[in-house]
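Before we start, here is the structure in question, set down as C-alpha coordinates.
Of the protein chains in this complex, one is absent; all others appear in place.
Right, chain A next:
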Amino acid sequence: MSKRAAAVLWGIAGVIAALAIWEIYKALGPDEGVVIGDVTVLPRTTDIAMPHTWDVLARLFEPVTRAAGADVLWWAVLQAAAFSLGIAALGWLIGVTFGLGIALLMQRWITAESAILPWVVLSQTVPLIAIAPLVRRWGSEITIGSFQWENWMSVAVIASYLAFFPVAVSALRGLKSPPSADTDLFRAYSASWWTTLRKLRLPSSVPYLIPALRLAAANAVVGTVVAEVSIGLGGGIGRMIIEFAATASGDPAKTYAPILGAVLIGLVSAGLVALIGVGLRRYTRGGAPA
(Lines give C-alpha, C1' and ligand atoms only; values in the text may rest on other atoms or scores of the structure.)
Protein backbone atom coordinates (compact mmCIF):
# COMPACT_ATOMS: atom_id res chain seq x y z
CA MET A 1 0.00 0.00 0.00
CA SER A 2 1.35 3.41 -0.86
CA LYS A 3 2.14 5.99 1.78
CA ARG A 4 -0.53 8.28 0.38
CA ALA A 5 -3.28 5.67 0.64
CA ALA A 6 -2.20 4.86 4.18
CA ALA A 7 -2.41 8.55 5.09
CA VAL A 8 -5.94 8.78 3.68
CA LEU A 9 -7.02 5.66 5.58
CA TRP A 10 -5.58 6.97 8.83
CA GLY A 11 -7.39 10.26 8.25
CA ILE A 12 -10.72 8.47 7.82
CA ALA A 13 -9.96 6.30 10.85
CA GLY A 14 -9.41 9.46 12.91
CA VAL A 15 -12.81 10.88 11.95
CA ILE A 16 -14.55 7.58 12.72
CA ALA A 17 -12.74 7.38 16.07
CA ALA A 18 -13.94 10.88 17.00
CA LEU A 19 -17.54 9.97 16.10
CA ALA A 20 -17.25 6.71 18.05
CA ILE A 21 -15.96 8.48 21.17
CA TRP A 22 -18.91 10.89 20.94
CA GLU A 23 -21.44 8.09 20.69
CA ILE A 24 -19.79 5.87 23.34
CA TYR A 25 -19.66 8.71 25.86
CA LYS A 26 -23.25 9.63 25.04
CA ALA A 27 -24.34 6.03 25.64
CA LEU A 28 -22.35 5.41 28.80
CA GLY A 29 -22.00 8.87 30.43
CA PRO A 30 -24.51 10.08 33.07
CA ASP A 31 -27.34 12.38 31.91
CA GLU A 32 -26.16 15.23 34.12
CA GLY A 33 -22.56 14.94 32.95
CA VAL A 34 -19.54 14.09 35.08
CA VAL A 35 -19.50 16.55 37.98
CA ILE A 36 -16.69 16.88 40.49
CA GLY A 37 -17.75 19.14 43.39
CA ASP A 38 -19.72 21.87 41.61
CA VAL A 39 -17.72 21.72 38.42
CA THR A 40 -18.97 19.87 35.36
CA VAL A 41 -15.85 18.32 33.84
CA LEU A 42 -17.63 16.31 31.13
CA PRO A 43 -20.78 17.52 29.34
CA ARG A 44 -24.32 16.32 29.83
CA THR A 45 -25.33 13.48 27.57
CA THR A 46 -28.96 14.43 26.97
CA ASP A 47 -30.15 14.68 23.39
CA ILE A 48 -30.26 18.46 23.76
CA ALA A 49 -26.61 18.76 24.80
CA MET A 50 -25.25 15.97 22.63
CA PRO A 51 -27.46 14.95 19.73
CA HIS A 52 -26.66 11.67 18.01
CA THR A 53 -24.18 12.04 15.20
CA TRP A 54 -26.68 10.47 12.80
CA ASP A 55 -29.32 12.99 13.91
CA VAL A 56 -26.92 15.81 13.04
CA LEU A 57 -26.35 14.22 9.64
CA ALA A 58 -30.05 13.60 9.03
CA ARG A 59 -30.93 17.17 10.01
CA LEU A 60 -28.79 18.43 7.11
CA PHE A 61 -31.34 17.03 4.69
CA GLU A 62 -34.37 18.67 6.30
CA PRO A 63 -35.51 22.23 5.60
CA VAL A 64 -33.94 25.04 7.62
CA THR A 65 -37.28 26.09 9.16
CA ARG A 66 -40.81 24.85 9.02
CA ALA A 67 -41.78 27.89 6.94
CA ALA A 68 -42.98 27.01 3.48
CA GLY A 69 -40.33 27.20 0.75
CA ALA A 70 -37.39 27.06 3.18
CA ASP A 71 -34.12 25.76 1.77
CA VAL A 72 -32.85 22.39 2.78
CA LEU A 73 -30.34 22.85 5.61
CA TRP A 74 -27.17 21.58 3.88
CA TRP A 75 -27.76 23.94 0.99
CA ALA A 76 -28.21 26.92 3.31
CA VAL A 77 -25.03 25.97 5.16
CA LEU A 78 -23.14 25.54 1.91
CA GLN A 79 -24.22 28.99 0.69
CA ALA A 80 -23.21 30.57 3.99
CA ALA A 81 -19.90 28.70 3.88
CA ALA A 82 -19.22 29.90 0.33
CA PHE A 83 -20.00 33.46 1.37
CA SER A 84 -17.63 33.28 4.33
CA LEU A 85 -14.96 31.51 2.29
CA GLY A 86 -15.08 34.30 -0.27
CA ILE A 87 -14.54 36.94 2.38
CA ALA A 88 -11.81 34.86 4.06
CA ALA A 89 -10.05 34.44 0.71
CA LEU A 90 -10.10 38.18 0.13
CA GLY A 91 -8.84 38.77 3.66
CA TRP A 92 -6.11 36.20 3.10
CA LEU A 93 -5.05 37.87 -0.11
CA ILE A 94 -4.90 41.31 1.49
CA GLY A 95 -3.11 39.92 4.53
CA VAL A 96 -0.52 38.01 2.50
CA THR A 97 0.15 41.01 0.27
CA PHE A 98 0.49 43.32 3.23
CA GLY A 99 2.60 40.81 5.19
CA LEU A 100 4.97 40.30 2.26
CA GLY A 101 5.14 44.03 1.73
CA ILE A 102 6.25 44.89 5.22
CA ALA A 103 8.63 41.91 5.28
CA LEU A 104 10.30 43.35 2.17
CA LEU A 105 10.41 46.76 3.80
CA MET A 106 12.02 45.29 6.91
CA GLN A 107 14.54 43.32 4.88
CA ARG A 108 15.48 46.33 2.77
CA TRP A 109 15.97 48.79 5.58
CA ILE A 110 17.25 47.59 8.90
CA THR A 111 15.78 50.72 10.52
CA ALA A 112 12.38 49.74 9.21
CA GLU A 113 12.77 46.40 10.95
CA SER A 114 13.44 47.93 14.34
CA ALA A 115 10.65 50.45 13.75
CA ILE A 116 7.96 48.11 12.44
CA LEU A 117 8.57 44.68 13.97
CA PRO A 118 7.49 45.61 17.53
CA TRP A 119 4.24 47.02 16.14
CA VAL A 120 3.66 43.89 14.11
CA VAL A 121 3.96 41.78 17.25
CA LEU A 122 1.94 44.24 19.32
CA SER A 123 -0.85 44.28 16.73
CA GLN A 124 -1.64 40.67 17.51
CA THR A 125 -2.16 41.31 21.20
CA VAL A 126 -5.18 43.55 20.52
CA PRO A 127 -8.32 41.44 20.81
CA LEU A 128 -10.33 41.06 17.65
CA ILE A 129 -13.53 42.02 19.46
CA ALA A 130 -11.98 45.38 20.26
CA ILE A 131 -11.02 46.33 16.72
CA ALA A 132 -14.09 45.05 14.91
CA PRO A 133 -16.38 47.97 15.82
CA LEU A 134 -13.55 50.44 15.09
CA VAL A 135 -12.99 49.08 11.61
CA ARG A 136 -16.69 49.20 10.95
CA ARG A 137 -16.97 52.80 12.14
CA TRP A 138 -13.92 54.01 10.17
CA GLY A 139 -15.13 52.13 7.13
CA SER A 140 -18.52 53.80 7.26
CA GLU A 141 -16.79 57.20 6.95
CA ILE A 142 -15.43 56.18 3.56
CA THR A 143 -17.49 57.22 0.59
CA ILE A 144 -15.62 57.90 -2.62
CA GLY A 145 -17.92 58.79 -5.49
CA SER A 146 -20.30 55.90 -5.88
CA PHE A 147 -18.10 53.67 -3.76
CA GLN A 148 -19.53 52.86 -0.38
CA TRP A 149 -17.83 50.94 2.35
CA GLU A 150 -19.83 47.88 3.23
CA ASN A 151 -19.80 45.60 6.22
CA TRP A 152 -18.36 42.63 4.38
CA MET A 153 -15.33 44.77 3.56
CA SER A 154 -14.81 45.38 7.26
CA VAL A 155 -14.92 41.63 7.84
CA ALA A 156 -12.31 41.06 5.12
CA VAL A 157 -10.06 43.72 6.65
CA ILE A 158 -10.30 42.07 10.06
CA ALA A 159 -9.55 38.67 8.53
CA SER A 160 -6.48 40.17 6.85
CA TYR A 161 -5.44 41.66 10.17
CA LEU A 162 -5.07 38.14 11.55
CA ALA A 163 -3.63 36.71 8.34
CA PHE A 164 -0.76 39.12 7.75
CA PHE A 165 1.12 38.36 10.95
CA PRO A 166 2.52 34.87 10.26
CA VAL A 167 3.34 35.92 6.69
CA ALA A 168 5.25 39.02 7.77
CA VAL A 169 7.31 37.19 10.38
CA SER A 170 8.09 34.12 8.27
CA ALA A 171 8.72 36.06 5.08
CA LEU A 172 11.24 38.24 6.90
CA ARG A 173 13.01 35.14 8.18
CA GLY A 174 12.93 33.61 4.72
CA LEU A 175 14.22 36.72 2.98
CA LYS A 176 17.12 36.81 5.41
CA SER A 177 17.81 33.08 5.10
CA PRO A 178 20.37 33.00 2.24
CA PRO A 179 23.85 32.32 3.66
CA SER A 180 26.44 35.06 3.36
CA ALA A 181 28.28 33.08 0.66
CA ASP A 182 25.19 33.46 -1.56
CA THR A 183 24.72 37.16 -0.88
CA ASP A 184 28.46 37.70 -1.44
CA LEU A 185 28.14 35.95 -4.78
CA PHE A 186 25.31 38.26 -5.84
CA ARG A 187 27.32 41.23 -4.66
CA ALA A 188 30.28 40.01 -6.71
CA TYR A 189 27.92 39.94 -9.70
CA SER A 190 26.92 43.55 -8.91
CA ALA A 191 23.34 42.33 -8.84
CA SER A 192 20.82 44.99 -7.87
CA TRP A 193 18.62 44.66 -4.80
CA TRP A 194 15.72 43.78 -7.06
CA THR A 195 17.66 41.08 -8.93
CA THR A 196 18.95 39.62 -5.68
CA LEU A 197 15.39 39.60 -4.39
CA ARG A 198 14.00 37.85 -7.44
CA LYS A 199 16.73 35.32 -8.01
CA LEU A 200 17.89 34.64 -4.47
CA ARG A 201 15.83 35.96 -1.57
CA LEU A 202 12.30 35.19 -2.75
CA PRO A 203 13.10 31.62 -3.88
CA SER A 204 14.96 31.04 -0.61
CA SER A 205 11.99 32.21 1.42
CA VAL A 206 9.50 29.77 -0.14
CA PRO A 207 10.11 26.98 2.41
CA TYR A 208 9.38 29.54 5.14
CA LEU A 209 6.36 30.97 3.35
CA ILE A 210 4.39 27.77 2.71
CA PRO A 211 3.63 27.04 6.40
CA ALA A 212 2.98 30.75 6.95
CA LEU A 213 0.42 30.83 4.11
CA ARG A 214 -1.33 27.84 5.67
CA LEU A 215 -1.41 29.53 9.05
CA ALA A 216 -2.64 32.73 7.41
CA ALA A 217 -5.48 30.81 5.77
CA ALA A 218 -6.56 29.32 9.11
CA ASN A 219 -6.35 32.77 10.71
CA ALA A 220 -8.34 34.36 7.91
CA VAL A 221 -11.14 31.81 8.36
CA VAL A 222 -11.28 32.29 12.13
CA GLY A 223 -11.08 36.05 11.67
CA THR A 224 -13.94 36.02 9.17
CA VAL A 225 -16.24 33.93 11.32
CA VAL A 226 -15.58 35.93 14.48
CA ALA A 227 -15.77 39.29 12.68
CA GLU A 228 -19.10 38.34 11.09
CA VAL A 229 -20.44 37.85 14.59
CA SER A 230 -18.98 41.02 16.12
CA ILE A 231 -19.84 43.26 13.17
CA GLY A 232 -23.21 41.63 12.70
CA LEU A 233 -22.82 40.72 9.06
CA GLY A 234 -25.51 38.30 7.91
CA GLY A 235 -25.20 35.66 5.22
CA GLY A 236 -22.08 33.93 6.49
CA ILE A 237 -21.27 31.05 8.78
CA GLY A 238 -20.57 33.31 11.76
CA ARG A 239 -24.08 34.70 11.96
CA MET A 240 -25.55 31.31 11.23
CA ILE A 241 -23.78 29.80 14.24
CA ILE A 242 -25.29 32.47 16.50
CA GLU A 243 -28.78 32.26 14.98
CA PHE A 244 -28.97 28.49 15.15
CA ALA A 245 -27.56 28.44 18.69
CA ALA A 246 -30.64 30.38 19.76
CA THR A 247 -32.81 27.44 18.69
CA ALA A 248 -30.54 24.89 20.37
CA SER A 249 -33.07 23.69 22.96
CA GLY A 250 -35.74 22.99 20.36
CA ASP A 251 -33.57 21.74 17.53
CA PRO A 252 -30.18 20.67 18.92
CA ALA A 253 -28.94 18.89 15.80
CA LYS A 254 -29.32 22.07 13.74
CA THR A 255 -26.69 23.87 15.85
CA TYR A 256 -23.98 21.62 14.52
CA ALA A 257 -24.69 22.25 10.85
CA PRO A 258 -22.90 25.64 10.58
CA ILE A 259 -20.01 24.22 12.63
CA LEU A 260 -19.63 21.56 9.97
CA GLY A 261 -19.75 24.41 7.48
CA ALA A 262 -16.86 26.13 9.27
CA VAL A 263 -14.88 22.88 9.18
CA LEU A 264 -15.57 22.68 5.45
CA ILE A 265 -14.22 26.21 4.91
CA GLY A 266 -11.10 25.27 6.83
CA LEU A 267 -10.56 22.14 4.72
CA VAL A 268 -11.12 23.92 1.42
CA SER A 269 -8.79 26.79 2.31
CA ALA A 270 -6.10 24.38 3.53
CA GLY A 271 -6.47 22.49 0.25
CA LEU A 272 -6.10 25.65 -1.81
CA VAL A 273 -2.93 26.63 0.03
CA ALA A 274 -1.59 23.10 -0.43
CA LEU A 275 -2.06 23.63 -4.18
CA ILE A 276 0.13 26.73 -3.97
CA GLY A 277 2.73 24.57 -2.22
CA VAL A 278 2.63 22.07 -5.08
CA GLY A 279 3.10 24.89 -7.58
CA LEU A 280 6.20 26.09 -5.72
CA ARG A 281 7.61 22.61 -5.11
CA ARG A 282 10.88 23.17 -6.90
CA TYR A 283 11.82 25.82 -4.35
CA THR A 284 11.39 23.48 -1.41
CA ARG A 285 13.99 20.91 -2.44
CA GLY A 286 16.04 19.57 0.41
CA GLY A 287 13.17 19.78 2.87
CA ALA A 288 11.63 22.56 4.89
CA PRO A 289 13.75 24.55 7.30
CA ALA A 290 13.46 24.12 11.03
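The definition used in the following text is that contacts are C-beta pairs under 8 Å (C-beta built on N, C-alpha and C of every residue); 3 or more make two chains touch, one makes a residue touch a chain; residues count from 1.
Rule of thumb we're sticking to: contacts and distances are computed from a predicted model.
S.K.: Looking at UniProt, which of "Nitrite reductase large subunit", "Sporulation protein YqfC", "ABC transporter ATP-binding protein" or "Aspartyl/glutamyl-tRNA(Asn/Gln) amidotransferase subunit C" names the chain that isn't shown?
M.R.: "ABC transporter ATP-binding protein"
S.K.: Which of A:85, A:163, A:200 or A:241 sits in contact with the chain that's absent?
M.R.: A:200
S.K.: Touching the absent chain in the whole complex: find that residue among A:69, A:179 or A:250.
M.R.: A:179
S.K.: Could I get the residues of chain A that touch the absent chain, sorted low to high?
M.R.: 179, 181-182, 184-191, 195, 199-200, 203, 282-283, 285-286
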